[in-house]
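Chains shown are a subset, placed as in the full complex.
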Amino acid sequence: MPQAAQTPAEQPSFQPRNPDFERRVRDSFARQPFMAHCGIAMPVVEPGFVEMRVAYDEPLTQQHGFLHGGLVGTVADCACGYAAFSLMRAEDSVVTVEYKINLLSPAEGDELIGRARVIRAGGSLMVCQAEIGMREGKAERACATALCTLMVLKDTPDAPRT
Amino acid sequence: MPQAAQTPAEQPSFQPRNPDFERRVRDSFARQPFMAHCGIAMPVVEPGFVEMRVAYDEPLTQQHGFLHGGLVGTVADCACGYAAFSLMRAEDSVVTVEYKINLLSPAEGDELIGRARVIRAGGSLMVCQAEIGMREGKAERACATALCTLMVLKDTPDAPRT
Amino acid sequence: MPQAAQTPAEQPSFQPRNPDFERRVRDSFARQPFMAHCGIAMPVVEPGFVEMRVAYDEPLTQQHGFLHGGLVGTVADCACGYAAFSLMRAEDSVVTVEYKINLLSPAEGDELIGRARVIRAGGSLMVCQAEIGMREGKAERACATALCTLMVLKDTPDAPRT
């Protein structure tokens, strides 16, 4: 099938420039208060890929009782950011330029799962794709898909200016 | 200036189909637990326009100490949703189809202000534009801009199926 | 790998509602003068999937001698439109609501290849994803990726009002 060559699943695996990338990504994630505030965990960090999860919780919902679309967008944005960050040099940091998200179905179920992967790793820009699903019991259903552009901030610490 | 005719500021004002639109929008907003969880207020509701505000608060920040991009996206999405909802019939409800947001500068300052307006009100789809700014003292700086597509759910209550 | 369930390659195959979908898609394509004007062909039409191709031609280029980004966007938009149209009833037609495209590398090479697939087929909206590549000899390189939202126009002919 000729189209297979184009799917994200066929992307070559990435070599991280920073061998200590996982610790750096997890450390940055831990310094984002909004992640804890929203109950977002990040169980998987690989070169150019991260997975995030959020258990259903009533304060995170909208008026129909589903997880809020803003939470879905937050997971898409953050997962893309850390997928990109995992491929950066230890001296650089990352900023989101823009993203676009299509909400495919209500975020109804037990747990939101967001998976983001780098689909283009340039010297100054990275493009990531995120797929967001909802798990209900053992079944998972597609909930949203996003495309995100991120910029490499060269020689910039991933922490407040002090 | 010929281009002036195209700017959002020149959009005709909208006639709400539901004279009680403001109460309906505010009631729906109040039933979204995630709004309170994120400290989001909605001081202004007009036909086809809403304004939302979030005071700076440490749990809402990212690793540089700015308000989190996910919060900025949440405000853009919700403000667009309620701008659209304000123009709907009392029998209909609204769902976000997709949005795209460009983050223009860090969300640094005292208060985030999101303003969304309907730029196209169709029978089944609405398109809204949101401008997000950060107020620091009396000055305000552009922080993000978004385009959002929303769908009219005909004869659908704005509440959980029971 | 849990993430595999989320990739487009794993989407279930679609059942066309119109058994004569291929003839209807090809007939519509043939009635678009801009397709011929841009040298765009559509070698593959399957349920929920189409492939388009454009041979390199100097009138289609930009100032660096690459195929123009507007052409890349045109192929992304049209391929998504016909992927969606292939799943519609014989009585309905399709209109593009919006799309977002990331240009990943210059459209440099012998032939542009666009592949679009439906990732969400709703009753009134469809969401498609397009991957655009450039073939140079036997090698193909990713050139752009797009997400597109389309609306079903119920009981509407795919031809001018007369």
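In order of appearance the chains are A, B and C, and numbering begins at 1 in each one.
Convention: a residue touches a chain if its C-beta (ideal position, glycine included) is under 8 Å from a C-beta of that chain, and two chains touch if they have at least 3 such contacts.
Computed from a predicted model, the values in this text were never measured in an experiment.
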Assembly copy number, counted for this structure file with 3 shown = 4
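One rule holds for everything that comes next: only the chains that are shown with their structure count from here on.
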Do the two copies subunit A and subunit C share over half of their interface residue numbers, or under half; same or different?
-> same
Note, CA centroid farthest from subunit C's centroid sits on chain B
Starting from the mean Cα coordinates of subunit A and subunit B, work out the distance between those two points in Å.
-> 23
Measuring from the mean C-alpha position of subunit B to the mean C-alpha position of subunit C, what distance in angstrom results?
-> 32
Where subunit A and subunit C are represented by their mean Cα positions, the distance between them in whole Å | 27
Residues in subunit C with touches to at least two other chains are numbered 100, 127, 147, 149
Would you tell me which residues of subunit B are touching subunit C in their complex?
-> 97-98, 100, 124-125, 127, 147, 149, 151
Would you pull the subunit B residues touching subunit A in the complex into a rising list?
-> 28, 31-34, 36-38, 58-65, 68-71, 73-75, 77-78, 95-103, 158-161
Complex interface listing, subunit A residues touching subunit C = 2-9, 49, 51, 100, 102, 104-105, 113, 115, 117, 119-120, 127, 129, 131, 133, 140, 142, 145, 147, 149
